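Take a look at this one; I'll ask things after.
Left out: one protein chain. Kept in place: all the others.
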Amino acid sequence: MGMVGGGKDAFIGAIHRIAANMDGLIELSCGALSIHPEIAKESAEMLFLPKDRTYLSYEEMISNESKMPADKRIDFITIVTPNFAHFGPAMMALENGFNVVVEKPMTFTLEEAKALQKKVDETGLQLCLTHTYSGYPMIKQARDMVQSGVLGKPRKIVVEYLQGWLSKLSEREGNKGAAWRTDPSKSGKAGCMGDIGTHAAHLAEYVSGLKITQLCANLNVVVPGRMLDDDGNVLLRFENDVNGVLVASQIAAGEENNLKLKIYGEKGGIEWAQQEPNTLLVKWLDEPAQILRAGSNYPGILSKAAIDNCRTPGGHPEGYLEAFGNIYKNFAHTLMAKLEGKTATKEMLDFPKVDEGVRGMAFIENVVASSQSNEKWINFKV
Amino acid sequence: MGMVGGGKDAFIGAIHRIAANMDGLIELSCGALSIHPEIAKESAEMLFLPKDRTYLSYEEMISNESKMPADKRIDFITIVTPNFAHFGPAMMALENGFNVVVEKPMTFTLEEAKALQKKVDETGLQLCLTHTYSGYPMIKQARDMVQSGVLGKPRKIVVEYLQGWLSKLSEREGNKGAAWRTDPSKSGKAGCMGDIGTHAAHLAEYVSGLKITQLCANLNVVVPGRMLDDDGNVLLRFENDVNGVLVASQIAAGEENNLKLKIYGEKGGIEWAQQEPNTLLVKWLDEPAQILRAGSNYPGILSKAAIDNCRTPGGHPEGYLEAFGNIYKNFAHTLMAKLEGKTATKEMLDFPKVDEGVRGMAFIENVVASSQSNEKWINFKV
Amino acid sequence: MGMVGGGKDAFIGAIHRIAANMDGLIELSCGALSIHPEIAKESAEMLFLPKDRTYLSYEEMISNESKMPADKRIDFITIVTPNFAHFGPAMMALENGFNVVVEKPMTFTLEEAKALQKKVDETGLQLCLTHTYSGYPMIKQARDMVQSGVLGKPRKIVVEYLQGWLSKLSEREGNKGAAWRTDPSKSGKAGCMGDIGTHAAHLAEYVSGLKITQLCANLNVVVPGRMLDDDGNVLLRFENDVNGVLVASQIAAGEENNLKLKIYGEKGGIEWAQQEPNTLLVKWLDEPAQILRAGSNYPGILSKAAIDNCRTPGGHPEGYLEAFGNIYKNFAHTLMAKLEGKTATKEMLDFPKVDEGVRGMAFIENVVASSQSNEKWINFKV
Partner (left out) sequence: MGMVGGGKDAFIGAIHRIAANMDGLIELSCGALSIHPEIAKESAEMLFLPKDRTYLSYEEMISNESKMPADKRIDFITIVTPNFAHFGPAMMALENGFNVVVEKPMTFTLEEAKALQKKVDETGLQLCLTHTYSGYPMIKQARDMVQSGVLGKPRKIVVEYLQGWLSKLSEREGNKGAAWRTDPSKSGKAGCMGDIGTHAAHLAEYVSGLKITQLCANLNVVVPGRMLDDDGNVLLRFENDVNGVLVASQIAAGEENNLKLKIYGEKGGIEWAQQEPNTLLVKWLDEPAQILRAGSNYPGILSKAAIDNCRTPGGHPEGYLEAFGNIYKNFAHTLMAKLEGKTATKEMLDFPKVDEGVRGMAFIENVVASSQSNEKWINFKV
């Protein structure tokens, strides 16, 4: 693995390294860790990277690595830069035969996303999008229960993603993460909806297996002086006559990272909360609700995917890093299968891909368009 | 107190009697408990009502009682019939000098609601609307915290009211409560939105002290064959630039009576859930969240109203019946003050009134109109 | 009903009145509400008692009432005085043909308890002990599940009752409730163990259906200057080789009224917490835990007693007052059956009785003896 971005003090870069490293399948071999040469070098040193694989730009990295012998060069690059700087290294990597892991939202514009999609289709390479929350075992369980029909035909989806960390104008107070996320030239057309709304929308589609077909959005700039939405509420319509609501906010003072999903079917519903991710509440129409727990031993109840994506037995909580690790683990197994000339299984291929990246960018386009429109419903265009 | 409706087997009538009775201030003295004479008589007997005050119609009851001497006749009537049968007895009671307690939604149409409002204004009598949930002590505490400004200027309101009991076409399977609630000729223009959406909207306005100014609604008939909405999602705009969402559903399979309210201000937020009503979660921007508990002894923290509406010390849970009892208790104290020639205090007057009934009916009108419209936002008209 | 004790400002007297009143079966007809004549009179007036049935002593009350015609005189007396003043009125009531409701612990000494037991046996009158917590519907459900064997043979019982209100020497700071509870001349041999330990022990025996056979107690006076135990831990052995632990404390700072019961059998266990009493958690060896909720509609799952002791449907929380009301309701139905010459059903008779009062007093004797002993286990003597 080679990393683009993620120099010291970058939150998400460190997370990617722990996650990639978790199962002993992936090694960080090189990096272009910062656009500031000094930081790039220092960070590489702290990570024990060899000098000759410490790069000062992604172009240098991809170009150099592509000249190395197959058994020495990296298999994929991981891109953990701000949104506007995803497309360049991703496209160049694909063009040079490298697989890609990239942070969400996948690109800066929908057009870029489609271009990546085209390139992935052409090359047959893998692009993995780190919609971390889909890596949780109980999210897999929820998906498998909803899609298997045990809850009956789905009817309603409520997804809520509430944070409070942008309650003040932190972008003016030296908070770097806040600064680029609220800057349209770095973040893209949307702020909150791009940063966390896309996670919520992805999770709703991932678990339900249903695509959003129409939406009606109300995006808000709540904190005066901010340049992008920091809050929003969206009415949703999904395939198969399922209705829904998506609420996302970064000004919900006192909330940490409160992502909750509820899906109701004819016979029952599921409820999941990211902050206590090892529990899946399953509610039933005329029976007591059940508490399903990751790693537990319930013969015949937990799905294969739920079991495969656990490392510990019930009661030994796994968390965000393990969910992230699952994305990397499945991606790595997919690459390994290819290297060994095998066909990747459905389980290996269970990570978010370029098509989901395109839908994420389309989600941003559509909610922004809807919010600016006087029309009630707009069709979800990709 | 005289009761209209509420014969044996009627759920809400029994609830009203326990609630009214709870604090030893109110006595059931007469009733027109059913339109079926046999049931009316049997029910009255079970409640130990005297024969001469067992009535077969509300007209008979009001007419008879109004002829009794002041110290013997009832002070108010309580109306617990289906929606379409609220207006008649309420108007006749007011016209004959009786105060009124009436179930929500207040009437069948907005016009009826306005007529009652006019009559209340003319007569100076009290009309109390049983929006039970506003009777909970921790709702009073939430209101007092939000409105006092300790959480900063309000920014966002999320209210959710989820039930699952109409997941099937129960109205065709002998469920009487389901039958009239889903019948437009008995329930009114809305089903779910009238039955529980009005509670959610009331609670949001009651706690925030802010009125809904615009909304964008999506009402759904989810169960095939049903005649009224059984589910809906509404984008809200309140006064003072506060945005919000209201979700109400009676097809959320597995949910009981899951009413939740979250309000976020600049500095913190409150979260309350009806099913565990003695707890108010208070979240803060840069401090640990606090768990406020009804009846507890926190010098300087619980508001006077929160304290006054508790009967037991912390850790001795009060519930739905006590919240209901608080509505009656405050109403009774208001009437007693009047009888004693005193001015009712703010605390006594803390029960939902005719104006809130009018807003509730307007809410129904507006969400139905919005749901049928292609316009995004409609102004909340009363 | 006639009440002994419970004048204005007495916490538990007011609770008894609400509870007795809840279901419209019982009326407060007379009272000897205080040993202070002025308070007795004032309190009676506030409760609308007639002057001629406002008594200044229990002796006067019992003597007068027993001379009244059968259709006018009270059916039972309720004793809500401090522990040391239970026996006198209880015995005199029984001797004069009145049934009795009495607060726990039943008496001041075990001898008194046995004397009452003897008198109850002789007279065939009912004595009801207000172990409130056994009135909760989900406690009935727990009992019925444990005793029906669906959880397999019981193996282990953990009961914990934690309060914090005696963390300071409040008895010296004008807290009347604290004053008599910590005074051996009013409370009896034990403080915390008498006040709340007896509740915990009763609940464990009530739900499991198993009697404590041996115990090993460690009682502590944690707050310097206090005269009775304010904290204690007890190892328990029950019939049928079941082991257990009882923890009770009134110096657990920050706890309100935190009574929790866990019972484990071969196949699963139950967990119940008084502060959220409408939920019963049922855990299973190889299946997901279930959340049983009071009032909910699970065909075949909630027991008859659990259903009978609810007033509201699932999601409309009932609380402490309703649990208390259940004790009175079942007691009242038992008396009514007798008056009507019928046999009381098992359901009517489901309230704590004199035998449980004797066991409670024996519990106090035994834990105090054990705590003072160097022997490890002492046999539970009655």
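Lettered A, B and C in written order, each chain numbered from 1.
Everything that follows uses one rule, which is that a contact is a pair of C-beta atoms (placed from the backbone, for glycine too) under 8 Å apart; a residue touches a chain by one contact, two chains touch by 3 or more.
Bear in mind that the values here come from a model prediction, so they are computed numbers and not experimental data.
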item	value
Options C:31, C:137 or C:164, residue touching the unrepresented chain	C:164
Among C:220, C:279 or C:303, residue touching the chain not depicted	C:220
Sole residue of A:18, A:349 or A:378 that reaches the chain not shown, by the stated touch rule	A:18
Given C:12, C:56, C:179 or C:285, the one touching the chain that is not displayed	C:285
Hidden partner interface residues of chain C, rising order	151-152, 155-156, 158, 160, 164, 167-168, 216, 218, 220, 222, 231, 233, 235, 243-245, 247, 249, 251-255, 262, 264-269, 282-285, 289, 373-377
Touching residues on chain A - with respect to the absent chain	11, 14-15, 17-18, 21-24, 47-48, 163, 255-258, 274-278, 293, 295-296, 311-322
Hidden partner chain, residues of chain B it touches	282, 286-293, 296-299, 301
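In this section, only the chains that are shown with their structure count from here on.
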item	value
CA centroid of chain B to CA centroid of chain C, Å	35
Computed distance of Cα centres, chain B from chain A, in Å	43
Between chain C and chain A, distance of the C-alpha-averaged centres to the nearest whole Å	55
Residues of chain C touching at least two other chains	293, 296
